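All protein chains of the complex are present and in place, except for one that has been dropped.
What follows is subunit A.
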Amino acid sequence: MTDTPVLSVRNLVVEIPTRHGVLRPVDNVSYDIRAGEILGVVGESGAGKSMTGNAVVGLLDRPARITSGEILLSGQPIHTLKGEALRRLRGKKMGMIFQDPLTSLNPLLTVGDQLTETILEHLGVSQQQARERAVAALEEVGIPAARSRIDSYPHEFSGGMRQRVVIALALCAEPDLIIADEPTTALDVSVQAQIVALLKRLCRERGVAVMLVTHDMGVIAEAADRVAVMYAGRLAELGPVREVLTEARHPYTSGLMASTPLASQGHERLRQIPGAMPRLGNLPDGCAFHPRCEFAQDRCRQNPGPTLDTCDGRAACWFPLGADRKQEVGA
């Protein structure tokens, strides 16, 4: 494994100009994903998780655009690519798994047609070879009798099987990076576990870097190696999954954890984070989380707010939770 991360996002800013000013759904976000690693990205709805993923694959729709920062794929900048070059690269090097397997397959083309279309577009192989590869791809994601199922239409598959097809579709061009945008949200729980396990296995076997966008802490705990917590377009916390989940440093992460139901918790009432995420056009000064934070102090309300760089590199918080926490007494 080389030292260059497969995906390296540096100070990425995505802006949407509106008549009420410029919105920043992604604000100064930086992270790396290495080969064979799964990075989980969590956060509430509208935290900028999917927007980050779309920015990486170049699927931002007008008027959203990348205004600063860089995206490096295996060390090569890709955020400056346009048109044809971008089209060739993103299909070859990146795959995407979408949330809803119902709409992520074309209902009027057979599964085989869609797989061979992708394979033919990116790997210089014959029609016959492409079909063989498509069968192999379906077998790899665990579809039984792949050779006879390949001529079926998407509606002839169940939801879980369809998501497996989508994964096969993302993998069949042999990408280095996969963006999985809430791949299990539309599936029922028992199927979720299967899909997560499948993603994990493929990531290990193929050495693919995976960016797993989700709001399900359980999925993160199960699959991810590292986790990035996003809040209001910014990174709140970034670190190895075990550390972040067991000893969260950012009050927001800790709040998220406390509001996740656990079977072992018995019948205690779930805690919730008071308030709602601020609207992007109306962010508070300083730390975006301070109005909802029970530990907020004067420094939290002043600009510039905390970032990973200005804090300890793990949590973007002036007063991170943990052993060395001093301000709790004074608050």
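Everything below uses one rule, namely that a contact is a pair of C-beta atoms (placed from the backbone, for glycine too) under 8 Å apart; a residue touches a chain by one contact, two chains touch by 3 or more; residues count from 1.
Note that contacts and distances are computed from a predicted model.
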"TonB-dependent receptor", "Peptide/nickel transport system permease protein", "Cytochrome c-type biogenesis protein" or "Na+/H+ antiporter subunit D" - which is the UniProt name of the missing chain: "Peptide/nickel transport system permease protein"
From A:K92, A:H215 or A:R299, residue that would touch the chain that is not displayed: A:K92
Of A:I33, A:I78 or A:L105, the residue in touch with the unshown chain: A:L105
Selected from A:S8, A:N28, A:T52 or A:T118 as touching the chain missing from the view: A:T118
Contact set of subunit A toward the excluded chain (per top definition): 57, 59, 62, 87-88, 90-92, 94-96, 98-100, 103-109, 114, 117-118, 121-122, 131, 147-148, 151, 166, 169, 173
